Each structure stands twice: as C-alpha cells, then as structure tokens.
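A protein chain is absent from this complex, but the other protein chains hold their places.
Think of it as A and B in the order they're written, each chain with its own count starting at 1.
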Amino acid sequence: MCLAVPVQIIEVLPGDEAIAEIAGVKKTISTALIEDVQVGDYVILHVGYALQKIDPEEAQKTIQLFNSQVSA
Amino acid sequence: MQEKKKHYVRPLNIKNGKIEMNYGAGGKASAQLISELFAKYFNNEYLMQGDDGAYLPAAEGHIVMATDSHVVSPIFFSGGDIGSLSVHGTVNDVSVCGAKPLYLSAGFILEEGFPLADLEKIVKSMAEEAKKAGVYIVTGDTKVVEKGKGDGIYINTTGVGVVPKGIHLSGANCKPGDVIAVSGDIGDHGIAIMSQRANLGFETEIQSDSASLNSMTEALVKEIPSLRCMRDPTRGGLGTTLNELATQSKVGMKIEEAKIPVKEQVTAACEFLGLDPLFVANEGKLIAICGPEDAEKMLEIMRANPLGKNAQIIGTCVEDENCFVQMETPFGGTRMVDWLSGEQLPRIC
C-alpha cells in the first residue's frame, strides 16, 4: 500500500490532466482514472495519478466520529 | 617619431563567450579571465597583490580553517546559485567553530564550453555574499577540463577565521541536561533544489535558505558562556547532524517533534515525495547546544537575528550509552531519529 496524498484540483487541463495543489506546492497530474473532475475537488494522488475523489461529506462524518469519542 | 602603439587586448566576450581550454593554462587567457572577471568582482587589497599566495596580516588567537567543495545541480536555483552557496557554506563552517571568518580562497574547475555569462553571474554572486559576510576572497585558482569531463562548474572554497581567546567549541562538549536549539525552518534548501529537478516535476515557491550565519554565531559566542557547540545541518539534514553530535559527545538526545519548525510547503512537498524533512538539507540554519542556564538567552539571541526569527528550542541531551536520538511524536509516542542511510530517495510506498 502506498504513499498517496490528498491534493486539490486548481485547474483542469485537456487530455485527462489537471494541476493539483497542496499547501502551495503544485504538480501536473493525470485524471485518467476518475470521472467528472472539477476545480475545487480534492483527490487522492499516487504516482502522478488521481485514484479517487475525496467525498467532503464523508470526510466530515469521519471527523465528527473522532470528536464523538472525546470523553464527556 | 612614431608612438609605440599600446598593445590592444580584446576584452572577454562575456555575453556570448564560452570557456576554452586555454583559460586554465596559466597564460594570457588565464590572466585575462582573472583580471576581467575574478579580480574585477572580488576586488580587495589582498587579491590585488597578485602573488601565488596571499600575504595576510597576523591574527591573535587560534586559527580555524574549513573547506567545502560544491557540485550542486542545478547551478542556479531559487534563492541562490553555486557561487553564493560556496561562500555561505564555508563561512558557516568556520563560524560554527566559534571563529570570526576572515578570508576565503576560491578554486574553480570549469568545463570547456561553460558560458562566460553564467560564470560572471556566479562570480558576482560570490562577491556580493562575501561582502555581506564581511570576508575577503583573497586567492584562487582556475582549471579547465575537456567537454564531457565536468558538470559545468565545480567550486571549492576554503576559509580561515580566528577564534577569540578562551573559546573552544566542539561537538564532543555536550553533557546530559544541555539544551538544543535550531535557528529556523528546516528542509527549505533541499526541497528548493529538488523542485527544480525535471524528473520530479513539482512546483513550489520554496526558496533555498542559503545564507551566511556569522552574525548569529558571533553573538552566540560572545553572549553564551555555556555554549558547547554549533553545527550547520547541511547534507543529511537535522536528523543526521544531531546523530553526529550525540555520538561525538557520547550522549543521547530527546527532541520534540511538535517544536521543530518546518514550513507547511516543505511538509507538503515531502508528503508528495515520501521524504522526511528531518533529513532534508539546509544551508542557512544552525543547531546550537548550551547549558540549561543559558537556554532562554540563546533562543533570544537567535530570534533577534533576521535569519533566526523562527528559532526554537527542540530538546535536550540525556544520559544514554547508546547515543540514540529519540523524538517524541505529537501523539505522545516515541520514535527514533536514526542516521540517514545513504541519500533519501523519493518513494511510492
């Protein structure tokens, strides 16, 4: 299992490519493995390819789950 | 009567000219290169003596000498170039020994075909940085190798400085209880260089932190009586340097991850590549270790210097016969910070 990093799409390019960014660091990546990429989407990036979109609602649910563990 | 015509020497074509083999041969071409490029920018009374070696004034106190060779690629990068790096590197090596750096030598190995315009940029940059640091480049040498036998340009700089009486810093001086501080954000230089390597293809605004630290070291030497040692974490990064010091002093170290200053962009770039910022090179930072009684003052002095605004105390030396450097993670767990085994490579896994 592999080193992958969540990045944000800041520009969609022709030919299944996009510019992704994390904390000011930019990289051109391939979006050939996912559908319907929009600027502002977050994706998981691995070896230059976006593997899957990050679902912001589910991400929020996870954070809420963590917080609910905090003892009363 | 005819006046003897003044011998005309066509000036170097800096704009479009290239280094040729005869520039390293010691004859007229070499002399021209020296006068129109090196001496022009490095201009000082010692260099102008024009002898094989420079006669320098006597100095009081112990002499410190350090040398560094520079082979960085790319030679021009965000925040500096091989020239500025060669000045900073040696000034820092002399300074962290507690000495006031005074004079530098500069040896160049140039590849046939290297553009004179690039050489001029580099030499200018060296002159500027030497001036900022208050050091003179007093002697030098130039050799030229055939095309294909060099990487454009290699520079060696050797520096000498003088240590004030009574000061003897050493990596072997540290004792359990001593406090460790770093002068600012780590990893900038390594990431800046890597971002310009084509095959890694990422863009960042991170600039190399390459800088001369002698104003900071001089203040520390003057004001911190219990200063044990200073060192600049260049190749191998903070992690490797801490291990070197721990082993030399035969102590262990306990540092706190949460206290180590790192820019967010550097962390992000490291995430991209699977690198650990602890092992990424720095060229404008130093580690200083002193007795616990002077810790606050040491931090104050670092932060008062423009290059030390983000200085932090990161840990302490401890009793440990294994000389381990251990780091407390923000989660309360502990992990080892081990020597770097070879060069860090980007990873996929």
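Criterion: a residue touches a chain if its C-beta (ideal position, glycine included) is under 8 Å from a C-beta of that chain, and two chains touch if they have at least 3 such contacts.
As a convention for this text, contacts and distances are computed from a predicted model.
The chain that is not shown carries the UniProt protein name "Hydrogenase maturation factor", picked from "Hydrogenase maturation factor", "Glutathione S-transferase family protein", "4Fe-4S dicluster domain-containing protein" or "ABC transporter permease subunit". Chain B residues in contact with the hidden partner, per the touch definition given at the top, are 199-201, 258, 264, 267-268, 271, 273-274, 322, 324, 326, 328-336, 338, 341-342, 345-349.
The set of chain A residues touching the chain not shown comprises 1-6, 8, 22-23, 30, 32-35, 42, 44, 46-49, 51-56, 58-59, 61-63, 65-67, 69-71.
Methods note: only the chains that are shown with their structure count from here on.
Spacing of chain A relative to chain B, judged by their CA centroids, is 38 angstrom. Taken in their complex, chain B has these residues touching chain A: 195, 201-206, 264-265, 267-269, 271-272, 274, 347-349. On the chain A side of its complex with chain B, the touching residues are 1-3, 5, 22-28, 45-47.
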